[in-house]
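Would you mind keeping the following structure in view while I ask a few things?
Missing here is one protein chain; the remaining ones are kept as they sit in the complex.
Chains here go by letter, A, B, C and D, matching the order in which they are written, and residues are numbered from 1 within each.
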Amino acid sequence: MIPIELYIGLSAIIFSIGLYGLMTQRNGIRILMSVELMLNAANINLVAFSSYNADLTGQVFALYSIALAACEAAIGFAILMAIFKMKGTINLDSINILRW
Amino acid sequence: MLNKEFSFTLMGVLTTLYKFFKPRILGIVLALLFLSVILVSVVFTSWPAVDQLPQNLDDPSNIEGIGLLIFTDLVVPFEILSIVLLSSLMGAIYMAKGDGDE
Amino acid sequence: MLPILSLIVLIPLVFAALTLLTKTKEQARLMALVATVSVLILTLYMYLNFDSTTAAHQFEELYQWVPSLGITYHVGVDGIAMPLILLNAIVLPFLVLFTWNDERKSPNKFYALILGTEAAVIGVFTALDFFLFYVFWELTLIPLFFMVSIWGGPNKHHASIKFFIYTHVASLVMLLGIFGLYFAAWDMTGTPTLDIPTLLAQFQLIESALLKDMIFLALLFGFIVKIPSFPFHSWQPDAYTEAPTAGSVLFVMLKIGGYGLFKIMLPMLPFTGSPNMMITIMAVLGSVSIIYGAFLALSQKDLKRMVAYSSVSHMGYVLLGAAGLVSLSVSGAMFQQFSHGLIMSVMFMSCGIINNKTGTRIMNDLGGLAQKMPKLAVIMVLTFMASLGLPGLSGFIAEVSVLAGSFGNLPAYVIIALVAIVITGAYHLWALQRTMFGVFDKKLGTITDINRYQTLSMGVIAILILYFGLNPSAVLDMMLTNSEQIASMMAVMGV
Amino acid sequence: MAENLMLFAPELTLVLTGLFVLMVGLFLPTGAKKVLGYLASIGILVALSLTVSSLGTEGMAFNDTLSVDALSQFFKIVFLVVALIVSIASIKYTEGNSHTEEFYALSIFATIGMMFVASANDIMVLFVAFELASLATYALAGFEKKNQKSLEAALKYFIIGSLSAAMLLFGISFIYGLTGTTSIPGIAANITALSTSPMGIVAVVLMLAGFGFKIALVPFHMWAPDTYQGAPSVVSALLAAGSKKMGIVAAFKIFIVALIALQAEWQIAFAILAVVTMTYGNVVALKQTSVKRMLAYSSLAQAGYISMAFVVLTPLALGGGILYALSHGFMKAGAFIVTAAVAYMVLSDNKDSEDTDHIDNFKGLGVRMPITALSMTIFVFALAGIPLTAGYMSKFVLFSSTIQSGFAWLAVIAILNSAISLYYYAKIVKYMYFLPTDLEKVSEPLPYVAALLIAVAGVFAIGFWPEPFIHWAMEAAMVLIPGGM
Partner (left out) sequence: MAVENYAFLIPLLPALAFVLTFFFGKKLPNGGAIIPIAAIATSFVISLLITLNLLANPEEVVSQSFSWFAMLNIGILVDPLAAVMLTMVTFVSLLIHIYSLGYMSHDKAQSRYFAETALFTASMLGLILSDNILQLFICWELVGVCSFLLIGFWFQKPSAATAAKKAFLTTRIGDVMFLSGIVLLFTDLFKIYNGAIPDGVYILRFDVIFSHIPEIAAMNATIFGMEVSHITIITLLFFGGAVGKSGQFPLHVWLPDAMEGPTTVSALIHAATMVTAGVYLVARTFPMFIAAPSSLLVVAYLGAFTAIFAATMGIVMNDIKRVLAYSTISQLGYMMLGLGIGATIGAEAVGISLFHLINHAFFKALLFLCAGSVIHAVGTQDMRQMGGVAKVMPITAATMIIAALALGGFGIPGTIIGTSGFFSKDAIIESAYVFGASSGMWIPYVLSIVAALLTSLYIFRLIFMTFFGKARTDYGGHESPATMTIPLSILALFALFFGGLATERFNTFVSDTFMNDFVHVNIAELAEIGGYHLGHHGHEPLIILWLPLIVAAAGLLIAALVYGMKVVNMDRLVSRNNPIYKLLYNRYYQNELFTNFFSVKVVYEGLSYAGRAIDTGFDWLVGWLSDLVLETGESLRQFQTGAVQNYATAVITGVSLLIILIKVVMEVL
């Protein structure tokens, strides 16, 4: 039997990887991927807890959140596309006219 | 060029490592900090339901339960999700689509 | 019964709005005159019907406003407020007359702001609810801020911002004090109220001496910045100097700091944790203001700035008198506010005229103006004499009451004030000598005497200075009634 | 079921309005799309009047996943009022735009999301509705897709939004794991496992990050200035005035109702964040040259004030916070609409203007657009807390309750902050009235004026006659702490 700590540990690691990606990457797509990673880490948690709590709500939640992640990705890509169309790049370093 | 790629001197390794880590070091540190905070918390938490895991083993398929839940107890989020989908679709299309009218 | 107090606040407010809509200078000034004169008439009516033998509030009106927080619309006047309302009501029509022929941009806004200030200041004096009090208190800021920023001198932005922020911070601290009082009373009685008399009565029931001291000090801070007293006076010379003449006069009318001192601080004083410390604070600030303002006035080159600093010095008497805690000193301090209002308004009008006609206020560049402007010279000499405390004029009554009244309790501070009298005389005379007397400088060009509106307005106020100097009882009686009440409370508490 | 639906008539009206606008828009030529704005406004107005008329009704619906009570009613009114102001103002903003229907549909959907958050009684509903409000506004922020700033605003908003959504979800997952339920009252009932473990703090902070993103609390605020500045002004109004309040109501529900057992933890967190946020917001706002950015920082500061309600946690404080939310809705929406009007003015002077939100454009506004300038004066004075405005009334209740509960230090900091804030608010007024301009007077577009007047009316209504509003706010606060702690 796998202790739940391991699931949570896994999800925490995945989440941290997502965080790391978010902090260091310059490419918009990679950023999006990092976000997906984090959302899915949370999903792992939800499903694991659902299972350990013998309660299906968590799994439903996970489903919803997958859908939300998809929506988010869609919007994110659309924004990146718009930016690409205007500037020809999705390198986030070049997007900092709004500051201070 | 060749010389550089195949140099396995200690200095070279260190330089490469340094170049790799320098822009990433803050991210790594912070991610590790976050991870450690979570993990410490996880370890010091007494999780309640460890023994009860096998309960679900007799019905490995949850699809039916999930379906029931979606359309009974949790119908509201589902409905809202539909609006979310619609609006994100709308938003995505609007953002992504070229300007035909120009 | 006519809701006379509401009327004297509402009339200027409504007319201010109407004045904003006018197009020409003629309409605007007429509006302003009508409004101020009607306030004057109502106030005189009130004054004549005022019973100066009682310290109770008169002409009260009370309506519920926000019952859940204990906020009411409660107005009324007593012997502390009445003279100050009278002061405003008297000076404002003449201020309008004074500016009758002036040319300035957007006169409609100008007169609207004058009326707005009048409404707000009178509002403070009538309010018997802390909420209302604070509302009017803050409202006085806005028109004056605009007054300075639109029509002010070359340094107007700096001055207006400084004034605004300085006094706003003070008001906020005062608000903290009000909150403290409000909730301490709420906790005790279980019902929220912001009614000033009720809260003042409940203040003594608060158990924690520390809390009482904090409340007292917070309120005191708010008031003394407005007075203003050393060391929180530095907004005042800038604001007074940069303001247009009418603005300076309005600033002078803004006697709300001292009013709060008498109305709110003194009834609370004997019940604070350490009344003696509070008295010392007030006395020290008062006497230091007196002498410090005097020295600074002496060092000024700019006539208007000198007058502004002299105001710091004079308002020191208000604090000193309040700290004296004898009915004579307290009423003298109240009278000082009243008389200072009259005197300073004429002084600022004189400064304004001199600045207008000669284009400078630097005293060394002036001189011999008495030859060209004899009428102004007469009025100016009279008011300067009043300001330096010449007997027979109103300033003296106030000073002597404060000094004689306070000496018993605060001898050391009174001696400081007495020393300052000489300095006060010095800078006044020096200013007179350098502006009015001596050889007329041809560089100043052709200079005509003041016009008849200015003569009328300044002359009438000057005559009032004389009148109240000879017959101080006209307002001092009602002040005495109230200050005796305060003093007797001190006596009961053994302070 | 029917009663359930009746409870949600305002939401349903909005959904129908959104869909209707979207459908109609498809068949209309660009020139005629102006009518969509009116349609949307009418729909919102209907929803608003339905909400107001149903004030006082209470009830649970859909297996207790949604609840209608004083709190949700109050915040629904806040969102609807903001939506109404924004939608009226947008009539002018979207004029001549071929994508009007998308704009209106998205803003209405975002409003629906906010309203569902207000009535959510289940953390899952709350999360999904939260995401609805976020996702719809991501696109809105980038609505001017030819404008680099707008796109950048959208991107930053989106990335930080996704991050905080992930954190929120992560936090929710822990709460779910340790309490075994997603129902808000259920969590409160099963809190023991969470409150006794270190996971409690983690969950609280993760949730805080999620909501703090919306509320714009330091350090989760960093998107806000950029986005408020870059996004179209009307959208900024919706974000600052509406979606910020959604974060607040969500935090109210989660922290005060569900996680009340962890009160000590999140009170500390809120105390720190409130102080840091209000100070940072005010201090940084001092030197801004973009009015929208200044308003964004001011909005940060206001969020800091509202957060004080979490620290004090008395009925009066919560009532004050809730009242502040409403007042801030009026003031901030109004102020951003003013920047929209100014942007319109600047663009009508010069089509290629870049910095439409620069404070220099406010020079002489008092002459050029008198109504707009006067409204702006009222809004900034209200934000600064000048009496007889909504801002003062709310500060009065909130700050005074802080003192009442013995948090005098917090009140002192807040009051000092509001003194500092006066500097930059006064600066705007100074630019509008005291700095000269040689440009002509501009006719003020009716929609903007109408929106501004609504906001001004709201500001003065609360300022002059606060009694009913305080009453409602207190009732709403009582929902959160029934016992009155």
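As a working rule, a contact is a pair of C-beta atoms (placed from the backbone, for glycine too) under 8 Å apart; a residue touches a chain by one contact, two chains touch by 3 or more.
Only a predicted model underlies this, so the values are computations on that prediction, with no experimental measurement involved.
Visitor: Given that one chain is not shown, what are the shown chains it touches?
Guide: It touches the following shown chains in the full complex: A, B, C, D.
Visitor: Just one of D:A193, D:V284 or D:I359 touches the chain that is missing; which is it?
Guide: Per the contact definition at the top, the residue touching the missing chain is D:V284.
Visitor: Of the residues D:L208, D:L295, D:L316 or D:V456, which one touches the chain left out of the display?
Guide: Checking each option in D:L208, D:L295, D:L316 or D:V456, the one touching the absent chain turns out to be D:L208.
Visitor: For the chain not shown, which residue from C:N155, C:T191 or C:S234 touches it across the whole complex?
Guide: C:S234
Visitor: Which listed residue, B:L30, B:L68 or B:L85, touches the chain dropped from view?
Guide: B:L30
Visitor: Can you tell me which of D:L39, D:A61, D:I88 or D:L155 touches the chain that was removed from the display?
Guide: Considering all chains, including the one not shown, the answer is D:L155.
Visitor: Mind listing the chain B residues that contact the chain we can't see here?
Guide: Residue positions of chain B that touch the missing chain: 26-27, 30-31, 33-34, 37, 41.
Visitor: Using the document's contact rule, name the residues of chain C that touch the chain not shown here.
Guide: These residues touch the chain not displayed: 162, 165-166, 231, 234, 292, 295-296, 298-299, 326-328, 331, 368, 370-371, 381, 385, 390-392, 396-397, 400-401, 403-404, 407-408, 411, 414-415, 418-419, 421-423, 425-426, 429-430, 432-433, 436-440, 472-473, 476-477, 480, 491.
Visitor: Provide the residue numbers of chain A that touch the chain removed from this figure.
Guide: Chain A touches the missing chain through residues 19, 22-26, 31, 92-93, 95-100.
Here is the rule we go by: only the chains that are shown with their structure count from here on.
Visitor: Please tell me the distance, in whole Å, between the geometric centres of chain A and chain D computed from their C-alpha atoms.
Guide: 26
Visitor: How far is the middle of chain B from the middle of chain C, if each middle is the mean of its Cα atoms, in Å?
Guide: Spacing between the chain centres: roughly 67 Å.
Visitor: Distance between chain C and chain D based on Cα centroids, please, to the nearest Å.
Guide: A distance of 43 Å separates the two centres.
Visitor: Check each residue of chain D and list the ones that touch at least two other chains.
Guide: 124, 127-128, 131, 135, 138-139, 142, 145-146, 154, 177, 180
Visitor: Residues of chain B touching 2+ other chains?
Guide: 38, 42, 47, 49, 73-74, 77, 81, 84, 88, 91-92, 94-95, in rising order.
Visitor: In graph terms, with chains as vertices and touches as edges, which category applies: line, ring, star, complete, or other?
Guide: Here the contact pattern is something else, fitting no line, ring, star or complete shape.
Visitor: Quick check: in the complex, which residue numbers of chain A touch chain B?
Guide: Answer in residue numbers: 1, 3-5, 8-9, 12-13, 15-17, 19-20, 23-24, 51-54, 56-57, 59-60, 63-64, 67-68, 71-72, 74-75, 77-79, 81-82, 85.
Visitor: Quick one: which bits of chain A touch chain D in the complex? Just the residue numbers, please.
Guide: These residues of chain A touch chain D: 4, 8, 11, 15, 18, 22, 28, 31-32, 35, 38-39, 41-43, 45-46, 48-50, 52-53, 55, 57-58, 60-61, 64-65, 68, 71-72, 75-76, 78-80, 82-83, 86-87, 92, 95-99.
Visitor: Which of the residues in chain C come into contact with chain D in the complex?
Guide: 65-69, 131, 134-135, 137-139, 141-142, 145-146, 149-150, 157, 161, 164-165, 168-169, 172-173, 175-176, 179-180, 182-183, 186-187, 214
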